[in-house]
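The other protein chains are all here in position, but one chain of the complex has been omitted.
Should a chain be cited, it is by its letter among A, B and C, assigned in written order, with residues numbered from 1 in that chain.
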Amino acid sequence: MKNTATLLINCPDRKGLVAAIAEFLYRHNANILHADQHQDAEQNLFLMRVEWDLADFNLSPDGFKTEFAETAKKFSMDWQLNLSSRKPRIAIFVSKYDHCLTDLLYRFHSGELDCEIPLIISNHPDTKRLADFYGVPFHVIEVNKDNKAEAEARQFALLDEHDIDLIVLARYMQVLSPTFVTRYPQRIINIHHSFLPAFVGARPYHRAFERGVKLIGATSHYVTEVLDEGPIIEQDIMRVSHRDQLEDLIQKGRDLEKVVLSRAVRWHVENRILLYSNKTVIFD
Amino acid sequence: MKNTATLLINCPDRKGLVAAIAEFLYRHNANILHADQHQDAEQNLFLMRVEWDLADFNLSPDGFKTEFAETAKKFSMDWQLNLSSRKPRIAIFVSKYDHCLTDLLYRFHSGELDCEIPLIISNHPDTKRLADFYGVPFHVIEVNKDNKAEAEARQFALLDEHDIDLIVLARYMQVLSPTFVTRYPQRIINIHHSFLPAFVGARPYHRAFERGVKLIGATSHYVTEVLDEGPIIEQDIMRVSHRDQLEDLIQKGRDLEKVVLSRAVRWHVENRILLYSNKTVIFD
Amino acid sequence: MKNTATLLINCPDRKGLVAAIAEFLYRHNANILHADQHQDAEQNLFLMRVEWDLADFNLSPDGFKTEFAETAKKFSMDWQLNLSSRKPRIAIFVSKYDHCLTDLLYRFHSGELDCEIPLIISNHPDTKRLADFYGVPFHVIEVNKDNKAEAEARQFALLDEHDIDLIVLARYMQVLSPTFVTRYPQRIINIHHSFLPAFVGARPYHRAFERGVKLIGATSHYVTEVLDEGPIIEQDIMRVSHRDQLEDLIQKGRDLEKVVLSRAVRWHVENRILLYSNKTVIFD
Partner (left out) sequence: MKNTATLLINCPDRKGLVAAIAEFLYRHNANILHADQHQDAEQNLFLMRVEWDLADFNLSPDGFKTEFAETAKKFSMDWQLNLSSRKPRIAIFVSKYDHCLTDLLYRFHSGELDCEIPLIISNHPDTKRLADFYGVPFHVIEVNKDNKAEAEARQFALLDEHDIDLIVLARYMQVLSPTFVTRYPQRIINIHHSFLPAFVGARPYHRAFERGVKLIGATSHYVTEVLDEGPIIEQDIMRVSHRDQLEDLIQKGRDLEKVVLSRAVRWHVENRILLYSNKTVIFD
């Protein structure tokens, strides 16, 4: 059972930055397990992920906060510390399509996703049996034109009650309100069934089929105010040909959606994602 | 040295179609080497490519035309017969970027592209030395805002003179006039440096970089009146990450553009492409 | 609900072959939905798959057998007729790893695999709960060094009782005896966790990790007498790097194994596979 801390840093690039961080960790007896960094010369940005074993580390999380404050201030750092002992808590939103949900729950169950899933919220009862199989509480909250605000209020209550860190839209067929989106910045992951920015919006497979593309794709991204415009986390494609009819595209697409969403959730859970300029850096 | 005929057929799907075609070829002693067909149930279309050895075949091209007319009429066929003895004649249009031209000429030289390349037309003199190396005549026709019609007239003259079947735009950085496009229906192949329909228009790598995509792509397509909207022949992608800066995207993209354009040209040259509904069927 | 017949043909290539088959089908009023063929010039072989709607077809399966006999004999055809109304009956063999089983059962449940799965046989009880969830009868037959023949006898009894057409080894960690393999020629599909012929035998991920390959793969194949030497049905790979430790290879590999096995099973179920020279032709 690993017991580690992961630090994500985002700040202007400056000489002495790595020396200061490394020296700080060394001084407090951190045993660094992984470190990865990225410098964006154009924007003069420094982005870093560092993970260390807590066994010999001589600071508590609160102690870290106090002690690191000076370094962080000196270099104008945005930083975030996550402990492996505190698993991220995920709520999955789903409608009727169950392929992404099935995949996520299997990976959760098999230990591949190191998180808690305290609840599933759906606007349909269809996937309840699946949730039961994996022992995840399942809540039906119907959504229609007239009750959207009220439905979201009920969702917020559940999310608050369960102390949710991340919301995963596993083919959830409702558009979230701006209020919802604003409440969870960089904390909602969606799967879109095209290689964005191609086929933004509805019915991407239909449009891909009509356009006669030779590849179909899927894109996982953080949800922002503008539909399908949030920072892309992962994309993948599959080759199609004239032999593939619309239903073949949809079927092949399901396999893409599953893996592209799962990778995004995993990277988020493992604190591997940093955002800047509406883009993601994935420390893999 | 193979001596074959290739027949491409496009017609409404009907019972008895394959029997009629196969019987016709058998009656005239064709030795079928390859046959491939596609039925589009939705549009009730039948598309076929059949290639046979001419050694024992008892019809001349003109004889075929006469004899096949009845069958073709009965089934309302659009059809096209190509002989391997008459190699397609290609004109390559290029500007300054030489990676696609280098690739095409190498494949031509090595025998991978079974065609003639009687000329290269460029609006810049930069690639003349390369053309000379491969022994292909090179014509500079400058194009600017004021002389476009005149320049195209000179191009038409050259294309007519050399009996050109196919025009390949190997990163030719000029938009062809509607007159030009109309003159060569399904006879102009372009390479676009994105996975269309993403990043239609100019500077796709810049926009891909800004959007933070995790894949870059290239698309070869037939040129139609609407820019970047013609039937897609081939697409491919390459994975990129935050480590790739704009220049890396451009460099990786060059490798994509080369192969995606070359495959399209090859398939056209080998009569493997059929068009319907603004889409291509590739009989590979 | 489609009601079709699929004919697979394997015979020496000869003039008149396609004409004879097409004429036969036309004479009996078949409405051809798909036809695909392959000619191997080197071995002078003709391989064909043709699927037609039975709505207007004027022969029963028995009638077909009688009527087609003459044509089949004339051209020395090996042929096989399958009706969509008679779904293939599959037995899945599994041990403890459940990722392939989960994937197969989900695809079966969602209608992607058009087959019956009358039973699962395992040498361990671990996956019983999963089988129950999908409503598939589950049989535990323990296998050890001393009871192999007896265990296989019990397996044969179950396979016979349930009229099984195809056995899928979904990470079944027992080597089948020659008797078993011989009993089901081209009717056992296995998944091997490497891109064969690399890493034939045991512990392929360990060996891939030690060798420092940059790709890992999976291979589905028919089982023959020689371990890992049977005809390959499908292969796929995933990129790995120095950042991937052994457990990462194993985890990434699971995703490969699932899709590579599922594609093979699907193609078999849809009668898309023809064998020759220890190779497969996939009529996709």
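Heads up, the rule we're going with is that a residue touches a chain if its C-beta (ideal position, glycine included) is under 8 Å from a C-beta of that chain, and two chains touch if they have at least 3 such contacts.
On a predicted model such as this, the values are computed, not experimentally measured, just so you know.
Check B:H28, B:H99 or B:R207 against the missing chain and you find that the one touching it is B:H99. Touch with the chain omitted from the figure is made, among C:I92, C:V136, C:L169 or C:L196, by C:L196. Only one residue from A:A30, A:V136, A:V223 or A:V240 touches the chain missing from this view: A:A30. Seen across the whole complex, the unshown chain contacts chain C at 38, 40-42, 195-199, 211-215, 217, 231-237, 241-243, 245, 277-282.
Counting over the whole complex, chain A has residues 15-16, 18-19, 21-23, 25-26, 29-37, 39, 41, 239 touching the chain that is not drawn. Remark: the residues of chain B touching the chain excluded from display are 98-99, 102, 106, 110, 112, 133, 243, 251, 255, 259, 284.
Here is the rule we go by: only the chains that are shown with their structure count from here on.
For chain A, the chain whose average C-alpha position is most distant is B. Chain A and chain B have centres, each the mean of its CA atoms, that are 42 Å apart. Shared interface positions of chain B, defined as residues touching 2 or more other chains, are 41.
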